[in-house]
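Could you have a look at this structure, given as structure tokens, before my questions?
For this depiction, one protein chain was excluded, whereas all remaining protein chains were kept in their positions.
A, B and C label the chains in the order they appear, each numbered from 1.
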Amino acid sequence: MGDTQENIPQSGEVIAAKAVWQVINEKFGDAVSELDENPFMPFFEVLKREQWRDIALFMRDNPKLRFTYMACLSGVDYPEERKLGIVCNLESLGELGHRIAVKVKCDREGGIIPSVAKVWKTADWHEREAYDMYGMEFSGHPDLRRILCPEDWEGYPLRKDYQVQETYHGIKVPE
Amino acid sequence: MQELGKAEHSSVRVTPKGDNRVIIEKDISSEEMILNMGPQHPSTHGVLRLECKTDGEVVIEAEPYLGYLHRCFEKHAEMVDYPGVVPFVDRMDYLASMNSDFAFCIAVEKLLDVEIPRRVEFIRVIVSEFNRIASHLVAIGTYAIDLGAFTPFLFCFRDREHILNLLEWTSGARMLYNYILIGGVAYDFPEGFKERALEFVKYFRPKALELQKLLTENEIFVKRTKGIGMMPADVAINYGWSGPMLRGSGVEWDLRKEDAYSIYPELDFKVCVPDGRFSDIGDCLSRHLVRAMEMEESLNIIEQSLEMMPEEDGFDPRAAIPKRIRPKAGEVYGRAENPRGELGFYIQSDGKSTSPLRCKARSSCFVNLSAMKELSLGQLIPDLVSIIGSIDIVLGEVDR
Amino acid sequence: MSTGALLPNSFPLVMSTNLNAWSDALSELHLFGMPFGLIIIAAIPLVFIALYALTYGVYGERKISAFMQDRLGPMEVGKWGILQTLADILKLLQKEDIVNKSADKFLFVIGPGILFVGAFLAFAVLPFGPAFIGADLNVGLFYAIGIVALEVVGILAAGWGSNNKWALYGAIRSVAQIVSYEIPAAIAILCGAMMAGTLSMQQFNLLQQGEYGFLHFFLFQNPIAWLPFIIYFIASLAETNRAPFDIPEAESELVAGYFTEYTGMKFAVIFLAEYGSMFMVSAIISIVFLGGWNSPLPNIGPLSLNDWTTGPVWGAFWIVMKGFFFIFVQMWLRWTLPRLRVDQLMHLCWKVLTPFAFVAFVLIAVWEIYVK
Partner (left out) sequence: MSGYFRDIGSSITTILTGMGITLRHFFNAVKRKGDAGIDEENYFNQVDGLVTLQYPREAIPTPKIGRYRLYNEIDDCIGCNQCARACPIDCITIETIKATKDDLAVCGKTSGGQQKRFWVPVFDIDVAQCMTCGICSAVCPTECLYHTQVSDFSEFSRENMIYHFGNLTKLEAEAKRKKLEEEKKAAPAPKPKPKPAPKTEPEKGSQ
């Protein structure tokens, strides 16, 4: 972080994230992990993923938190842990202005993560995309289909062990 | 858990309202018809497909189908090294490549520890504001075409051409620049760029006024857009809207102010939100007005930064570029204000390889478009076109 | 009000003073027992439409739109691209004539035909100057309004026969639009008929004749006439599906509307019909309100401009020029304005134009009875 202008809000961000994490930790206890004080993206992990939707709703509606805005939801592959996961970047628009990232992980094969598509509508398409690219299920998602790849595409392209299919409807797939 | 279900829905509902909304009497309704709008349709701005359930002229529901322009950006990004990702970023939002590059470089520079020369920051801001004007010109022009006015479109493209010439002069390419590099920019401004850029600002102001008179103030245009596609602020936030879309709903939120990246905190500009005098806040016209106002603000920013930019003889804009870009292990979410909203990159680095372990692009159009289904409920087909136009999608960014 | 004001002492035919001298002479022309002259009379409007559509209609529109948009327009074929339209026609002729598999072949083929015939039939009562008219009907105006509406059938046939959802939308919109706009258009025209007291096209012209040129035109004789004039002009835009009322072919909504599926020559015929009816409504408006083939120039003292610019050939010139002027305005509007929405279009028709047309109708009647 060479730029001085960016440095100041960054450190403040971690402090704010810490306060946020404490509020969540009070409520949910050991369902959430310790806060990782990553200076660019402070995050915690949801250890009990069944509770992820409750945590999400709490984060959105608690007056101290008010994470009204989901900036991003990225699917991630953790091949060495044999897990898939999502990373959600959340932010509170308005006077609170704090942001935090949340990670949820699930098993690599047949993993299920509760959907937060109804909490943040942003998550709707992002979860579809994560499903499309990584293949984890989102339970409770209103319309879980592939979004970018064709419906009948085989495999999940962004997994690290992905092998591209040879032909698709008789068309040779390059590489 | 019942409460959970209720609470989940509590804040999310679009109630389409407005003066110009048509009330459809249900007793004359007939059979539903499925109408496929796109992927090759003049007003879907690329290869978007909308599967519309229609009842006469009324669209009961429109379901967007994406992926026709999916070019595997995220997979590509995992295959090539960091500087090699930048050209691919260019091709995502091809109307605002500079801004996209800027966002990506911000993300990577957060991971790396690089000191960015001050002049480089100014160059970056100036070119990306130029590109923002160019992008908004396309947005406004194509919106005019969607509503049947062809002439404003060509006026917009005429002015955009000057910007492209300016950017070609400094970056060497007209559209896909690969100009903002990680840790610097590719070239310094050419001799005389400042004068020409100021001339452009002088040239463009009356042209923007003319555009306003020809299009924005036109009664037919107002009638076609005012009160159409209403999006209340809280729903817009819940949908994750950003950029002109969110500001069109009256939320004063601009990453240039919020994140205060680069030299934006030093510049004097305002966040454009509609004041509700000409438009109903949250409708298509508001979004259009925000774009028109932002062009003016961008001109201000360009003027200011051209004045403030430190002059250096024999300045090497590539001096700060690291020899080998191999960030330490970690993850970062970096973002910048794109003409279409927040363009963010979630980058995960393992500290060993020169290419990202995971590079997720949070594209603004993708998120903005996700509200399409809800916005389209019970609209007329012409209004549907008007709404798609006001979202200002670039399919290259939607599908990545 | 007599024909005597026309240039006297001329060649019997070329400069004939008699009304309809050329067309009467032609209709009596028989060769080998065939009514050869009638064929020529019929052919003249056809040739006119084709030529005008080729030159002014397509090329002119492209150039006008280009200039309004700071472009050059067609420049490649011929000097200043003058032959561009010919090249386009050649291209269209060579194109494959596609009739899609599921189309209703009969309707699909007959659609452009009806469209063109509808536009063309109206030319029968259009006076090209004092000496030429296809048929000087005493209900000429009524016939013209009626026959232009025949286009609706053609559009519906084309749209339905295409078996394409966009075409169907276009056709339905178009029918709703044309039928609705018939009403303000007809009432506005009725105002003109009321001022003239006749429905014959040639009589309209004769009534607006005089040495003061444009001052004799109904538009300048009666201040209220401006209202039906504007109403008719707006309605005529809608009837010919021109912008801002081009919602039946709204390219950004309905791809191309009712002619989405047409290719090659059928497409060209639809275009020809559009330009034909554009000229037709422009000619009607200039006959009813702007003196038709009468010269707008007044006699000013010794400069008898009006007399110099009157005559069969001048008459043809004036009516064509007036028609072209209104076509220019139509193009001008098209390249300026956005498109209305379907319901706004209907709103404009039923809630704005029709009431105003009625008001104009009453006012004109009052004027005719009490003021004149």
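Keep in mind that, in the parts below, a residue touches a chain if its C-beta (ideal position, glycine included) is under 8 Å from a C-beta of that chain, and two chains touch if they have at least 3 such contacts.
Small disclaimer: the values here were computed from a predicted structure and weren't measured.
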item: Shown chains that the omitted chain touches within the full complex; value: B, C
item: Sole contact to the chain not displayed, among B:Ser100, B:Thr142 or B:Asn178; value: B:Asn178
item: Per the touch definition above, residue among B:Met37, B:Leu69, B:Ile133 or B:Ala186 touching the missing chain; value: B:Ala186
item: Candidates B:Leu214, B:Ile237, B:Met309 or B:Leu357 - the one touching the absent chain; value: B:Leu214
item: Contacts of subunit B with the absent chain, listed as residue ranges; value: 76, 80, 83-88, 90-91, 151, 158, 161-162, 165-166, 168-173, 176, 178, 186-187, 190, 192, 196, 199-200, 202-203, 207, 210, 213-214, 217-220, 316, 318, 321, 323
item: Residues belonging to subunit C that touch the chain removed from view; value: 64, 66-72, 75-76, 332-333, 335-337, 351-352
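One rule holds in what follows: only the chains that are shown with their structure count from here on.
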item: Chain whose mean Cα position lies farthest from subunit A; value: C
item: Centre distance in Å when subunit B and subunit C are each reduced to the mean of their C-alpha atoms; value: 45
item: Interchain centroid distance [CA atoms averaged], subunit A/subunit C, Å; value: 64
item: For subunit B, residues that touch 2 or more chains besides their own; value: none
item: Residue numbers on subunit A that touch subunit B, as the complex places them; value: 1-3, 5-6, 9, 38, 40-41, 43, 53-54, 57, 61, 68-72, 74-77, 87, 89, 93, 97, 101, 118-122, 124-126, 129, 133, 146-150, 157-158
item: Subunit B to subunit C touching residues, read off their complex; value: 20, 22, 33, 35, 41-43, 57, 144-151, 154-155, 158, 214-215, 218, 220-221, 223-224, 380-383, 385
item: Touch list for subunit C against partner subunit B, complex; value: 65, 68-71, 165, 169, 243-244, 246-247, 250-255, 335-344
